[in-house]
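A short write-up of the structure that comes next.
For this depiction, one protein chain was excluded, whereas all remaining protein chains were kept in their positions.
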Amino acid sequence: MLSIAVIGAGRIGQIHASNLAARASERGDLKIFGIADAVDAAATALAARVGAPVVTAEAALASPDCNAVLIASPTDTHADLIEQAARAGKAIFCEKPVDLSAERIRAVMGVVKDSGVPLFIGFNRRFDPNFASLKARIDDGQVGDVELVTILSRDPTPPPVSYIERSGGLFRDMMIHDFDMARFLLGEEPVEVHAVGSSLVDPAIGAAGDVDTAAVLLRTASGKIAQISNSRRATYGYDQRVEVHGAKGLLRAGNIHETSVELATGGGFTADPVQPFFLERYAAAYRLELDAFLACARGEKAPSPDGEDGLKAQLLADAATAAAQSGQPVRL
Amino acid sequence: MLSIAVIGAGRIGQIHASNLAARASERGDLKIFGIADAVDAAATALAARVGAPVVTAEAALASPDCNAVLIASPTDTHADLIEQAARAGKAIFCEKPVDLSAERIRAVMGVVKDSGVPLFIGFNRRFDPNFASLKARIDDGQVGDVELVTILSRDPTPPPVSYIERSGGLFRDMMIHDFDMARFLLGEEPVEVHAVGSSLVDPAIGAAGDVDTAAVLLRTASGKIAQISNSRRATYGYDQRVEVHGAKGLLRAGNIHETSVELATGGGFTADPVQPFFLERYAAAYRLELDAFLACARGEKAPSPDGEDGLKAQLLADAATAAAQSGQPVRL
Amino acid sequence: MLSIAVIGAGRIGQIHASNLAARASERGDLKIFGIADAVDAAATALAARVGAPVVTAEAALASPDCNAVLIASPTDTHADLIEQAARAGKAIFCEKPVDLSAERIRAVMGVVKDSGVPLFIGFNRRFDPNFASLKARIDDGQVGDVELVTILSRDPTPPPVSYIERSGGLFRDMMIHDFDMARFLLGEEPVEVHAVGSSLVDPAIGAAGDVDTAAVLLRTASGKIAQISNSRRATYGYDQRVEVHGAKGLLRAGNIHETSVELATGGGFTADPVQPFFLERYAAAYRLELDAFLACARGEKAPSPDGEDGLKAQLLADAATAAAQSGQPVRL
Partner (left out) sequence: MLSIAVIGAGRIGQIHASNLAARASERGDLKIFGIADAVDAAATALAARVGAPVVTAEAALASPDCNAVLIASPTDTHADLIEQAARAGKAIFCEKPVDLSAERIRAVMGVVKDSGVPLFIGFNRRFDPNFASLKARIDDGQVGDVELVTILSRDPTPPPVSYIERSGGLFRDMMIHDFDMARFLLGEEPVEVHAVGSSLVDPAIGAAGDVDTAAVLLRTASGKIAQISNSRRATYGYDQRVEVHGAKGLLRAGNIHETSVELATGGGFTADPVQPFFLERYAAAYRLELDAFLACARGEKAPSPDGEDGLKAQLLADAATAAAQSGQPVRL
């Protein structure tokens, strides 16, 4: 029996808990140990919804009946929780980022390594069926050597400035997913980071010291190039596109429209907006990511993405933040 | 508490039972009364999967704790089960068709009417989010008066001849869904049916007296026209397309590809095949259809599609069968 | 030197004369003998535009310097002109239809046969690069045996009723192109014609005894099926689509949008309307059709489509007209 505690009952914790409950209903060897959240009402509501008890993180970590933890609490609690869970011998799923400080991530990884538990980092996009299929086709050699990767990510609307202020900035909070995707698709580590950022969407974001529109250029040691662009606002939905230009061809994965309906009139042919945000766009990705973690927790395979992936993406985000501020590229 | 017995644990019964279990896990006022099937092992396996007891249809109908039945047993049992369920005062969901004989359907409808219970017929495609959205836009006037409806349905591979032999023929077994869709989109009853059919896919189907490739022309009293074409075999997936030409424009709903990935090489730009068959293509439709039935069973709305819709589609299928055999159109 | 007289300086004559002039400017062995039209001003204007003399049809046919005629005059003059040109030994290009009477067409074909001149009929759509490519892929076996052909043609706006009245009706005037396309794609002669037609677009068309919305079902001796639908009005442009379902797959050729630009907003993703009408949509087809005729006139290849193709399409149009009026299918 694999018994998993969900720590954090917010938006992401709810997704994981629902997916866990659905998987548990399908097989007899999986259950939710309990739901923990610093806010009692949040834990209680989610626990009721998925038919699991309310627990504390401490109790979960202390219980020999709990084998694994799924950490979806606020970012500033991740590092401590991972260390505690590692020392308690639990398999660990942690939402990105492990921490906003690369130094702290390295320390956490040391603890995890010493403990020997698997640490799985929630870069959910790798599990999106479209991006996963694209990656499988790269690995299958369908486009030959990868040369140029282009990633476009646009959120539908900017978060509140209060969120922006404690987010670590666009490169660490939003583009971190794209850094992970770039590494995933390039199959090589970027060694050079150029970045530009502007506040064009909401002046309050600029006033808070962050940017809402940004673009990055990455280069690997062998000369492969990746381009990433982000905007905090897209009127037409959550824009998530990837393309890979290789020696033998091009692979791309586009957006998913809300329906397949098209209306043709004198004004043209109109298709639906794309799926509004990550809950819809990555619903399947969250399910498949959880399955991958379950396989790790059962010892069937090594975690991927792991702490090293979390660290590498964070280092790229740090480099981009510094590059955008200084106007000079950063070498890694 | 709404307690629903699932009668029939085959492919379709499994879909409905899983969807019922998922909905039941989300709300406290819904449960599966039990799973019934003439084959014990089928009932037992499905019951275990959804955490419900094995029951007999008779026991379910006799129990005051069972409020509704979901009939997914073989076609030749539908009519009797509906009548028994109606007399027992249960809300009824029945998979299409009610019966292969229009006469028998009329008799069943009389019993249902006398009993006052809701009878909901499982024309699942009306609930597909794409087709439902298209229909909503017709009703919203986006293309003005409907003039020409085009429906293309292609199965990926023909069923075994043993299935064909007791299916009632392509028009009743496969095109029945398209007749319902044509009525749904035309918003008017067809009064004239032209049909041609051929056996081009599998000579054994022709030898069994059926066709595997067919097309139909329908006309309503006001002159609206619908075209339907079917094939029992499509190499590229389950092809399900609808388009509506109206006075102000065109609405169409296309297929859903397996992923959004596209590969470009010297050979061209290749997208994935479309979703392979109805389990994938209509997964959302089955869920939404069930929700519509639950609302009927709770008395919140009238059943739609109802027995009358089942009868009308069957009459069109009968007319097309006769028209294809005689080579002469049938007037209704 | 190939010297070609253009008879008829209307809309279609202008297209052909311009294409002839462009080809003539590229090679030394081709010229326009002259432009003839019953309306002097029309002949004069077109002659000036393409740098050719004004002539009469009689003079052209009588001149040994004229080798070929391109007949784009009103339909009721076609048959006589073809016969005269054939007797004068000229290679002949004639716009469809040869005549509205199949009997008359047969007589004309006899004269042409006796004379030994090539007669090329202007079914321009066969030369559209998209449809020609689709046909080449059928012939290449890419979809195996053809089973189901679907043709959708929609004009942007209905012609004036005065035109409708002398047009021979929708099946002969508009759907004739689709009958030719169906024969082209089926690779077999239809033997059974079902047709329905309605006046939904403009009541004045119905009052004039014609239909503006129609659909046809064709079946060949071996059981292949074709579906055609027509409307005299499409708000979104000139809709010209073809698809062929075969044993090994599906081939389709879609519309061409005015530009490749797409606008995405909260209202969705909007592409341009499709090309407005045949001048734009079939510009390349007219050029390539002319090249094919020039090769015939030079004796390099046999005419295709020829008089037989013109006759066969006309017989299908006649059959559809009768079928729509009687409500009974017509066997050929």
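Each chain carries a letter (A, B and C) given by its place in the written order, and its residues are counted from 1.
The rule we apply is simple: contacts are C-beta pairs under 8 Å (C-beta built on N, C-alpha and C of every residue); 3 or more make two chains touch, one makes a residue touch a chain.
Since this is a predicted model, take the numbers as computed values, not measurements.
Within the full complex, the chain left out of the display contacts the shown chains A, B, C.
Note that of C:A38, C:A208, C:I256 or C:A322, the residue touching the chain absent from this view is C:I256. Screening A:I35, A:A214, A:A271 or A:L288 for touch with the missing chain picks out A:A214.
Shown as candidates are C:L134, C:L185 or C:I228; the residue that touches the absent chain is C:L134.
If you put the missing chain back, the residues of subunit B touching it would be 235-236, 257, 264-274.
Contact residues of subunit C toward the unshown chain are 21-22, 25-26, 49, 51, 129-130, 133-134, 137, 142-143, 248-256, 259-266. Counting over the whole complex, subunit A has residues 145, 147-148, 150, 152, 154, 192, 194, 196, 198-201, 213-217, 219, 223-225, 227, 229, 231, 233-236, 239, 245, 247-250, 327-329 touching the chain that is not drawn.
Just so we're on the same page, only the chains that are shown with their structure count from here on.
If you draw each protein chain as a dot and join the dots that touch, every dot ends up joined to every other dot.
Superposition angle, subunit B onto subunit C, using Cα atoms only: 180 degrees, a multiple of 5 between 0 and 180. Between subunit A and subunit C the centroid-to-centroid distance comes to 57 Å (mean Cα coordinates, whole Å). In subunit C, 235-236 are the positions where the chain touches two or more neighbouring chains simultaneously.
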